[in-house]
Structures are given as structure tokens and as C-alpha cells.
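The structure appears below as C-alpha cells.
The other protein chains are all here in position, but one chain of the complex has been omitted.
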Amino acid sequence: MKLVIAVIQDKDSGKLLEMLVDEGFKATKLASTGGFLKAGNTTVLIGVEDHQVDDVVGIIKQTCKSREKMVTTMSPLGGSVESYVPYPVEVIVGGATIFVVDVEKFERV
Amino acid sequence: MKLVIAVIQDKDSGKLLEMLVDEGFKATKLASTGGFLKAGNTTVLIGVEDHQVDDVVGIIKQTCKSREKMVTTMSPLGGSVESYVPYPVEVIVGGATIFVVDVEKFERV
Partner (left out) sequence: MKLVIAVIQDKDSGKLLEMLVDEGFKATKLASTGGFLKAGNTTVLIGVEDHQVDDVVGIIKQTCKSREKMVTTMSPLGGSVESYVPYPVEVIVGGATIFVVDVEKFERV
């Protein structure tokens, strides 16, 4: 038995938990913040059989992988207050930090 | 040293933490949701000596074991809106998922 501890972005947690449940895994979502102090993170605990670790890591990659996304920002372009115009920028969203820990004893009561 | 990670129902956490403290254990309660996405779960961390694992698992069983409970529901009996009547049903409440993990180093500072 292994415990998969995944720190992911809040916005990816719905997709991840839905896919885990679809595949028959049980997950527990902890409220968390951080990774470089950023708000909006979630920690997910998933207890799995040893041979299921790669499946779960695959599901986390599929639903939470860091990727580029175009967003429209209003930040000043040139440092002058007159230059606030909407323009698209590419940002990195998502990403997951995954720890797999051995479970010596597992019980469901 | 072992770390016991128990995911339990919120409603059982008061009883569990009280009994753990009575028996001299220190527990930390994390806010959590889920297990099949259900709200109302709590994750409890308990650091224990190796020989205390069975005691702690026993306390969790005693206070959180899943059990049947009669509740009165107002759900429709036959699918028709006229059929809403209070009636007792047996539901499963409680239950705990327990992971025991080895602790390589433990410090209290």
C-alpha cells in the first residue's frame, strides 16, 4: 500500500477528483496554501495498492500538468500610468508536486 | 516512531480527539473534505511510538467505526411529489481510513 500526497492548484482539483473517482480511487482533499506561499493550492491524499501508483501519477499528470495559457492582463506596458491597455500574455498554470510514501499498515473500519 | 494518518467523519472527531488526549496521545486535526468527494471529513495526524500503533487504531475503531443508524428522511417514496412523508431509514455513518507510515526522524523543539 502506498500513500500518494499531491499538492496541486485549486482550479485543477475538481477535474482530478472526478477522474480519480471514475477510476475507482478514493481521495481526500486537504485545504492548503503555499508552495512559494501562493494561495490557491490543494493537497490531495490518495491511498493505493503498490501497482496502482503509476496509474494515479498518470491521472495527476493528465489533469494537473503545468501548461501555458493565454490570459488578458491590464498591467502597465511601459511603467507609465497612461499605458494600461488589455493585452494577452502567456502564463504557466497548473502543475503538481507528488510524494509517494510507503504505508506500513492500512485499515478501513 | 510511526505517523498515523486517519481520515474520519467530522462528527466523530470530537469523541476521537477527546479519547486520544485522555490516553496521552497528541493529535493534529487537518481540515479536509472528500473521500468520494463527500464534505464533512477530517484528517487527523497522530505521532506514536511503534508499540502504540495498535492502541491508537483501537481508539479510532472504538470512536469512528462505521455503523448503522436510523434516520428520518423526507425523500419521496414513489417519485411523485405527493408522496413526501417522513419515514425511518437505516444509513451507514462513521468509518475511518487509517494509514500508518514510518517516521525516520522525530523531533519536538
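Note that the chains take the letters A and B in the order they are written out, and that residue 1 is the start of every chain.
The working rule: a residue touches a chain if its C-beta (ideal position, glycine included) is under 8 Å from a C-beta of that chain, and two chains touch if they have at least 3 such contacts.
Values in this document were obtained by computation on a predicted structure and should not be read as measured data.
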Among A:Val21, A:Val53 or A:Val93, the residue in touch with the chain that has been omitted: A:Val53
Subunit A residues that touch the omitted chain in the full complex: 2, 5, 7, 30-37, 41, 43, 53, 57, 60-61, 64-66, 95-102
Residues belonging to subunit B that touch the chain removed from view: 1, 3, 17-18, 21, 26-31, 44-45, 47, 101-109
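The definition used in the following text is that only the chains that are shown with their structure count from here on.
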Whole-Å gap between the CA centroids of subunit A and subunit B: 25
